[in-house]
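Shown here is a partial selection of chains from the complex, left in place.
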Amino acid sequence: MSEKVTALDLPMADLSEGTKAYFAKCEEKLGMVPNVLKAYAFDEKKLRAFTDMYNDLMLGESGLTKLEREMIAVAVSSVNHCYYCLTAHGAAVRQLSGDPALGEMMVMNYRAADLTPKQTAMLDFAVKLTERPDLIVEADRQALRDHGFTNRDIWDIASTAAFFNMSNRVAAATDMRPNAEYHSLAR
Amino acid sequence: MSEKVTALDLPMADLSEGTKAYFAKCEEKLGMVPNVLKAYAFDEKKLRAFTDMYNDLMLGESGLTKLEREMIAVAVSSVNHCYYCLTAHGAAVRQLSGDPALGEMMVMNYRAADLTPKQTAMLDFAVKLTERPDLIVEADRQALRDHGFTNRDIWDIASTAAFFNMSNRVAAATDMRPNAEYHSLAR
């Protein structure tokens, strides 16, 4: 844990037992503590708020599969050219899909991927919400419903896309560095 | 609580005692339950994740004043033309500053306001991070340090700007409606 994870280099807090256990679990399950967690670890309250929201959004119950949520994460991060999120979540798409090329397409241009019309509509909405949130109108929501998404699904698409518009910017503002392990994962 | 707060109109969950108490406290202190809370109330876990992050960010300890954090919120929301956030946080700037015109300037164009160079630098960073996060480099962080901001302050500027890039998009995607009370507040 000695390497610099952001350009701000804020000193890590004395971690509580709970956080230590959480990091140990990350090491065990992922083989690493994702650097974004170390970046937030200068303040346990901020760390917990971040992980609570993240875990609910990406791992909680939803009409969207975990892979679909990761696809949204990467398509949004591609618009914002976020090195951290493209690296970490590009790897997640490769892993969850077992399709390395799909991860690359999400990183580079999701329009190159051979998706279902429903998934394309989902990513089109996420990307429009990213590029021009001011232009979203009822017709955009209706287009999602017409592809079979429920209102709750729309909430999940929107809040996932929105979340990565946040974390892309935290990463960009602080020059957050992804763990080196991601690069070779699931290639 | 009968009015529609988003176009998704997700049915409110049976609220726990804790949430009921929280909403009652909002009523007491603000004279209303902000609609964003009702919007998230279809799922208490999501509501709590949102309020934990929000309260820490906007009300917690920071080198930035609460007014400065609200100014960031509004300047970011102005770029994204977010009706909900401009309404609610524009009111907050008017209240905290006691200067109705300042709230309007944040909503319309923060460059019209007569701010200190340090505050201008803070908003310039927040707005660049909003418009083109991919362009942020070390020189942008250094410019903030040169104005006297610490690395921790930079984290707070960045995470506040980033948070509103998230909530602007949740609001836009769901057509979230602000409480009518905000419009006449602190005019």
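Letters A and B name the chains as they come in the text, with residue numbers starting at 1 for each one.
One rule holds for everything that comes next: a contact is a pair of C-beta atoms (placed from the backbone, for glycine too) under 8 Å apart; a residue touches a chain by one contact, two chains touch by 3 or more.
Computed from a prediction, not measured in an experiment: that's the story for all the values here.
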Size of the entire homomeric complex in copies, 2 being in place: 6
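Rule of thumb we're sticking to: only the chains that are shown with their structure count from here on.
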Length of the line joining the C-alpha centres of subunit A and subunit B, rounded to whole Å: 22
Interfacial residue positions of subunit B with respect to subunit A in the complex: 7-10, 42, 45-46, 48-50, 52-53, 56, 60, 80-82, 125, 129-130, 133-134, 136, 138, 141, 151-152, 154-155, 157-159, 161-163, 165-170, 172-175
